[in-house]
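Removed from the display is one protein chain of the complex; every other protein chain stays in position.
Labels run A, B and C following the written order; every chain starts at residue 1.
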Amino acid sequence: MAGFDKIVSSYEEAMAGIEDGMTVVSGGFGSCGIPENLIKEIYRKETKELTVVSNNCGIEGYGLGLLLPKRQIKKMIASYVGENGEFERQMMTGELEVELTPQGTLAEKIRAGGAGIPAFFTATGYGTLVAEGKENRRFNGREYILEESITGDFAIIKAWKADRYGNLVFRKTARNFNPLAATAGKITVVEVEEIVEVGELDPDQIHTPGIYVNRLIQGTFEKRIEQRTIQPSSATTGE
Amino acid sequence: MAGFDKIVSSYEEAMAGIEDGMTVVSGGFGSCGIPENLIKEIYRKETKELTVVSNNCGIEGYGLGLLLPKRQIKKMIASYVGENGEFERQMMTGELEVELTPQGTLAEKIRAGGAGIPAFFTATGYGTLVAEGKENRRFNGREYILEESITGDFAIIKAWKADRYGNLVFRKTARNFNPLAATAGKITVVEVEEIVEVGELDPDQIHTPGIYVNRLIQGTFEKRIEQRTIQPSSATTGE
Amino acid sequence: MALSREQIAQRVSQELQDGYYVNLGIGIPTLVANYIPENMEVMLQSENGLLGMGQYPTEETIDADLINAGKQTVTIVKGASFFDSAESFAMIRGGHVDLTVLGAFEVDTNGNIASYMIPGKLIKGMGGAMDLVAGADNIIVTMTHASKHGESKLLTNCTLPLTGKGSIKKVLTDLAFIEIKEGKFHLLERAPGVSVEEIIKLTDGELVFKGDVPEMQF
Partner (left out) sequence: MALSREQIAQRVSQELQDGYYVNLGIGIPTLVANYIPENMEVMLQSENGLLGMGQYPTEETIDADLINAGKQTVTIVKGASFFDSAESFAMIRGGHVDLTVLGAFEVDTNGNIASYMIPGKLIKGMGGAMDLVAGADNIIVTMTHASKHGESKLLTNCTLPLTGKGSIKKVLTDLAFIEIKEGKFHLLERAPGVSVEEIIKLTDGELVFKGDVPEMQF
């Protein structure tokens, strides 16, 4: 009896069914909390024409940046694409379509997608390029724009701990977009650092209930750091 | 230096500033996880003409039901008002205005209020009395209605544990509407069973960050049970 | 013979599948939990913020902080989780629950359902029913086929205020298992010993069927 056991035995199985032209929603912020190995599997499969929804597009050769050299991404929906030369090149030449979306709007679009809310109003982006082609409406004397939600054929997630039912716990700021993305995939695939026994996770402290999770795999992670800032050097405040 | 210390010393102080005609958003589901003592304080102060937003309106003489005999509530926004004779009487005679709102829509309206989202579309209630006077719109071949968000002058909350910064942890199904309501008050007042030292709550496991909380007080709770169902009697499945 | 409440629940339980997340409404639907097949795992969602609802507690384990959507004291199973009401209805509205079972006063041939209000008589509120009805793809309505006075509850048009519009596809009554499609009731199964004629007589909306309508198997 399979029941609620979400564990799959290989990354191949984890990403089975992903096809050219699909939409993939990915957790992660910069290099933090990204599903590194699920991305590697998409790279290995050479799936193409993808629409990828993620706050960033990784860095060159790491994270979602892996999918750039072979031009696997057709369209990127992200809030920030800086610090990736290949990305910038493909965007400038028009090889890659980019839909820049404010970070909070992106988060809310993904949450709304998972929650069955097709659209919502937000003040963010009113009067800017982001508002172009979108409905404006006034509520209580303030202007808002209408934003539609996002769902994906696949959601790819990195969590810290899970039980085999797919109940997830995230760690520190590696949480970021992951719990939202987990709700927004037709098929939600999660890779974790540790799988614990069912019942070990405190039911009050589960960040993502297993109902959102379809497949689960334990992986090992490089966890590359983008900006290694160390005290007490005041020169490392970065800009 | 006050800093982030949210603790107040009395229930009087906790509810200071509440005035006739204000809107109060309350956590709780039935008798579970309700801010009993904050409600008692509103009863004691005899604040009137209130608009109260809560999933239920308590039972006679307990919870929000306390505010009925002296007709302190002008308007109730709730999803379920059953099992309260005085409530039904006031509603039937028109003494009390009631805006019945689907439970999920109510939850989302309160969350949206706290999150700066003035309105959202939902399929819930389409084609029903709930949709009257509201905009309908089609997204991807399905009909939705536009629902506006809710905020309150006060939000009254019951949590399990807190630190003095107002970081909150809820317990079991006593969580319910409480974390949502906590975000939606101009002034958010929380009563808890236990106040622990700052740093004792795991930062990964705080349900409501202190930024939403203005006042905090430790109380003692009756925690009345509405439907005491015990196994193994199969006659207690209740209807 | 018309099915008992327990038999209705039992027949509904045959629609369960291993690994289903299920929301059971108050009343007969709650009884379905007693008939989950032995070789199957099902998780019960309670819309007040619980996935993995267990049985009623004992006197020793009763906890005022642990109730279901019917406000009954309950327990949890291993692997359960608690969450707030917005998250709970994100699950429901977002279509993440595999099966919803709920009661009704009336359903009609357009898949409309009325279940929360009898004007001037019963105004308790819709609770989570409107969200459940709008959010789930897979809903089974359980109800008696007709009132005690013989008035059909399966209508051409609901007469009471609707809980949801065009959302119901399956109805299990004490007499019949019915599918709603293309504006008609399709009789799939009948209760043991209940004739097609009896069902037709007590069905107000257009009822169609193909060949011999099988009896329900228990």
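Basically, a residue touches a chain if its C-beta (ideal position, glycine included) is under 8 Å from a C-beta of that chain, and two chains touch if they have at least 3 such contacts.
No experiment lies behind these values; they were computed from the predicted model shown.
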item: Chains in view that touch the one left out, judged over the entire complex; value: A, B
item: Residue of A:44, A:70, A:138 or A:223 in touch with the missing chain, whole complex considered; value: A:223
item: Which of A:9, A:93, A:140 or A:231 contacts the chain that the document leaves out; value: A:231
item: Subunit A residues touching the omitted chain (full complex); value: 29-33, 55, 78-83, 88, 91, 100, 102-108, 110-111, 122-130, 160, 170-180, 207, 223-231, 234, 236-239
item: Positions on subunit B where the hidden chain makes contact; value: 1-4, 111, 113-117, 163, 165, 167, 183, 198-199, 201, 203-204, 206, 209-212
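Following the convention adopted for this analysis, only the chains that are shown with their structure count from here on.
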item: Highest C-beta pair count, chain pair; value: B-C
item: Chain whose mean Cα position lies farthest from subunit A; value: C
item: Central chain (by mean CA position); value: B
item: Whole-Å gap between the CA centroids of subunit A and subunit C; value: 36
item: Distance between the centres, which are taken as Cα means, of subunit B and subunit A, whole angstrom; value: 32
item: Subunit C, residues touching no fewer than two other chains; value: 82-83, 86, 89, 92-93, 135
item: Multi-partner residues of subunit A (each touching 2 or more other chains); value: 115-117, 203-204
